[in-house]
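All protein chains but one are shown in place.
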Amino acid sequence: MRSTLKASALALTAALAASTAFAGSHSLSGDLKIFLDTSNPAPRATMEAMIARFQEQHPGLNIETTVIDREAYKTQIRNFLTADAPDVATWYAANRMRPYVEAGLFEDVSDLWAEPAIAENLASTKGAMTIDGKQWGVPYTYYQWGIYYRKDLYDQFGLSEPTNWEEMKSNCQTLLDNGVKCYTIGTKFLWTAGGWFDYLNLRTHGYDFHMEMAAGDVAWTDDRVRQTFANWRELIDMGAYVDNHQNYSWQEALPFMVNGDAAAYLMGNFAVAPLREAGLTDDQLDFYQFPAITEGVAMAEDAPTDTFHIPANANNKEAAREFLRFVVSAEEQTVINNGQNLGQLPVNASASIDDDKFLEQGFAMLSSNSPGGVAQFFDRDFPAEMAAEAMQGFQEFMVFPDNLDDILARLEQVRQRVYK
Amino acid sequence: MFPRPIQQASAPAQTAYKTMLPIALILWLLPLIAVAVFSIKPASDFTQGNYWGVPGSFEFFNNYGQVFFNSDMPRYMLNSVLITVPTVIGAVALSAMAGFALGVYKFRSNIWVFFMFVAGNFVPFQILMVPVRDLTLDLGLYNTKTGLVLFHIAFQTGFCTLFMRNFIRALPFPLIEAARVEGVAEWRIFWYVVLPLMKPALAALAVLIFTFIWNDYFWAIVLTQGPDAQPVTAGITSFNAQYRAAYHLMSAGSIVAALPPVLMFFLMQKHFIAGLTLGAVK
Partner (left out) sequence: MTTATLPDTDPPKRGWYKRNEIAVTPWLFLAPAILFFAVYVIIPIFQSFSISLYDWDGLGQAEYIGLANYQELMNDRAFEVSLWNNLKWLVCYLLAIPAGLFIALFLNQTVTGIRIYKSLFFFPFVLSQVVVGLVFAWFYLPNEGLLPAIVGWFGFGPVNVLGDPSWATYGIILAGLWPQTAYCMILYLTGLNAVDPEQVEAARLDGAKGWKMLWYVIIPQLKPATFIAFVVTIIGALRSFDLISIMTNGGPFGQTRVLSFYMFEKALSEYGFRMGYGAAIAVVLFLIMLVFIAYFLWSMYREEKGH
């Protein structure tokens, strides 16, 4: 399968090279302002290198790149889309882009999606980019979520990858008995707790129920929701998570795993790069799909898609469109998503997936072992205000599980206001 | 003098006092000393959990080199300078004039204009945030240093005018009277008579405002974004995001960001304290 992928990638690269050559014939000029939220070292370097390659193709263009801290970017995007719009900006797919689409701040790029090169190769992500029948940006990467774990620690205590809830808990108990926390997590910025809720809910009740919740059709005080939290509580009561997680960002929680104080991390694949950088080898680090909880519930995964958009107020939309074409091209997709760079999955079907064990496992999991469906992520599927309150509630629950009734009552109040 | 001078106390008491001084100082500055120690440690100390032991090696040059040559910090520092200096000049100029008007002339609404400045100086920033942000957007000055400077000048004028007016009030009024009798024009009185007498106030205000503006964080994150215009207080959070959990670099970055006002303080201490404590004695 890999070889056919590669072959078609080659063919397409050739075709694409021809088309870019054509596009380059009426050469681009002016300024191209690009805002990026890829502030971690590896993604930052990847993006900068990619932009440099684009610059090489278009020497007449004056490209100005601004990298903004990922957490800060989320609060600034509204500002700059209205006030000081760049020509290209990174963001996230699905519900997360809805407020800006509805406010008319993102450019409709359906024309790009009509071009064969994109229409044929990006079909699988078209849904996540579509609101009201139009496309509002292009994806540049997506990645699996799942449990990254210290294989050497598991081996040391005679554990194997769990496939169901009972094994997951018994593994955890063994680790705790040996003075190792089961999971590291840093909830200071809240969203990491959203990942745990996603998986517990997806595994307890399945994809459709999760999406009903996202759409606001299920009360937070519903017994099924309580069931999800009851499962979560089992882990909390065991002491499965590292202490003081409310103080840490997700990066600050990495050392627990590196130092062997914690054995696993429920995270997106972007965690692999810093873990490797911190000195973990591929023999020490491995990945498994979040185990089943309720029997018979189809496995469903989180696979967030990161995107590029053209703000409606951009000045150089022609160059911006060319940049978007460039980013999704099979060639660039292959390069930027490989293990040395983003270490994630390419969105272009003709791109080849890097020879990296995490990417291979992730790709296999998403394409063949996720029959229930693929969600984006808690704060991308749920409306912004609901997500903010809910994730704060998750954090509180993880520290004070006894507050659950209060938390759920509060969230229910918010639900009734947000969805109206 | 109160308390009673220690020289009049017994010899053991004197020794006790002199030993307590440095101990108290170390306790007082402990959090800061901790950061200074962090900033010269190697990264390996942190991964090995050697947070408070002897530094594994002396990495002063490496860590600070990273800050200066491998990050946006120099840009943020430059932005801070380009925001702070024009603000100091603008606010001091405006308030010297306003202070002169309020300190020298007697007119009916004098005290109310004065109170407007004083009251405005005390309002919480948040009540201004939304309108000022909109105004800055409408002027096309969002995410520019100019936008930030204009607001800072306006807001600091409140405090500066309070300061200047009280200072001018304390000047010998007969001097101005004499000039008027001579037929000197009012603006010349300001320029040639009052302004030279105000030098200490100008210096004190300049160092104070420099520190206030350099240290501003709230308006920096409301009115600017990214390394084009953001001052170092806001930039340090981006810097920290880049080096998250690299405490040695974050510490070095913080120390660098804090340095200019600290230098300003130690160099201009007399003016600084004179400015801060104006009105503390009658």
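As written, the chains take the letters A and B, and residue 1 is the first residue of each chain.
Keep in mind that, in the parts below, a contact is a pair of C-beta atoms (placed from the backbone, for glycine too) under 8 Å apart; a residue touches a chain by one contact, two chains touch by 3 or more.
Predicted model, so just to flag it, every value in this text is computed and none were measured.
> Just name the one of B:P31, B:P172 or B:P196 that touches the chain not displayed here.
Answer from the full complex: B:P31 touches the omitted chain.
> Of A:K74, A:K181 or A:H309, which residue touches the hidden chain?
Only one listed residue reaches the unshown chain, and that is A:K74.
> Any idea which of A:N178, A:N244 or A:Q340 touches the chain not displayed?
A:N244
> When the complex is taken as a whole, what residues of chain A touch the one chain not shown?
Residues touching the hidden chain, for chain A, are 74-75, 78-79, 82, 103, 105, 188-190, 243-244, 246-247, 384-385, 387-388, 392-393, 395-396, 399, 410.
> Even though one chain is hidden, which residues of chain B still touch it in the full complex?
On the side of chain B, residues 1-7, 17-18, 21, 24-25, 28-32, 34-35, 38, 46, 51-52, 94-95, 97-98, 100-102, 104-105, 107-108, 110-111, 113, 115-120, 122-133, 135, 150-151, 153-155, 157-158, 161, 185-187, 190, 211, 214-218, 221-222, 233, 236-237, 240, 247, 250-251, 254, 257-258, 261-262, 264-266, 269, 273, 276-277, 279-282 touch the unshown chain.
In the analysis below, only the chains that are shown with their structure count from here on.
> Between chain A and chain B, what is the gap in Å from one C-alpha centre to the other?
Using C-alpha averages as centres, the distance is 42 Å.
> Inside the complex, what are the residues of chain A that reach chain B?
That would be residues 35, 39-41, 44, 66, 68-72, 76, 79-80, 82-84, 249, 251-252, 254-255, 258-259, 278-279 of chain A.
> Would you tell me which residues of chain B are touching chain A in their complex?
46-47, 49, 137, 142-143, 225-228, 237-238, 241-242, 244-245
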